[in-house]
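Incomplete set of chains, arranged as in the complex.
Each chain gets a letter, A and B, in the order it is written, and its residues are counted from 1.
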Amino acid sequence: MTFSANIDISSRGFADIIDSTSRVKAAISESGLRDGLVSVFVVGSTASVTTIEYEEGVIEDLKDAIERMAPTGIPYRHDSRWGDGNGFAHVRAALLKPGITVPVMGGSMALGTWQQVVLIDFDNRPRKRRVAVQAVGDR
Amino acid sequence: MTFSANIDISSRGFADIIDSTSRVKAAISESGLRDGLVSVFVVGSTASVTTIEYEEGVIEDLKDAIERMAPTGIPYRHDSRWGDGNGFAHVRAALLKPGITVPVMGGSMALGTWQQVVLIDFDNRPRKRRVAVQAVGDR
């Protein structure tokens, strides 16, 4: 079986990190998937999906690390060419990559107790984001 | 067909990098999968799975790069809130992400000769880790 869903999420941008676990779980539940894979993939080139313990402190710690990897306050060629001012967002998204694929076993994602699926929106303005959820496997 | 397996791995933590290729291969062999996908995904929010040439020198080089990205010796908000002392581990795991998905063609993963599947345990203590292996495809 295959199952497709789209999750629409409003973000504030600027490395806004949004816990999307319950919505992915709802899509899997709706699909009836028992065993297989689910891909959670953000459409667009200035956002990423990963997992983290969704705890306020470590969420800010992650933002600090991302700021070290691709700082906001340095010049980006993308900005001098296009004037969007979001060169840092493109670089961050390419480094953290757009999606994750999670095993589904017995109807549940193989996540740890504190391991949440999060969308990170790196863009420099609020965005409406679409996250594609695609399941493949057995009912 | 789908096939699920769990691989249990003991780690020493502190960016312990463990070659898990043979165990993933054994799971694929057991599954009988000929062509499809295998997802290798660590359960928990302080570890990651990637590929690398499992050579002693470059393993240490990777640890150095990870230390630059999310150093152990800087303050983390997670630690001041929770006292676990493993804020760096959470940040590293979110950046390197929990899993990989590998094509399986003709019964074998599409890995290069020197490309190994590794678990990296970022936590600040020894851990028993569970790696979920989920295959989907044709026998």
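A few remarks follow.
By our rule, a residue touches a chain if its C-beta (ideal position, glycine included) is under 8 Å from a C-beta of that chain, and two chains touch if they have at least 3 such contacts.
Values in this document were obtained by computation on a predicted structure and should not be read as measured data.
Of the identical chains in this model, 2 are shown in place, and the full complex in the file is built from 3 copies.
Just so we're on the same page, only the chains that are shown with their structure count from here on.
Taking each chain's centre as the average of its CA atoms, chain A and chain B sit 19 Å apart. Chain A contributes residues 35-37, 50-53, 55-58, 60-62, 65-66, 68-69, 96-97, 100-105, 110-112, 114-116, 118, 136-138 to its touches with chain B in the complex.
Chain contact summary for the complex, chain B toward chain A: residues 2, 4, 37, 39, 41, 43-45, 69-70, 76-82, 87, 90-91, 93-95, 97-99, 101, 132-134, 136.
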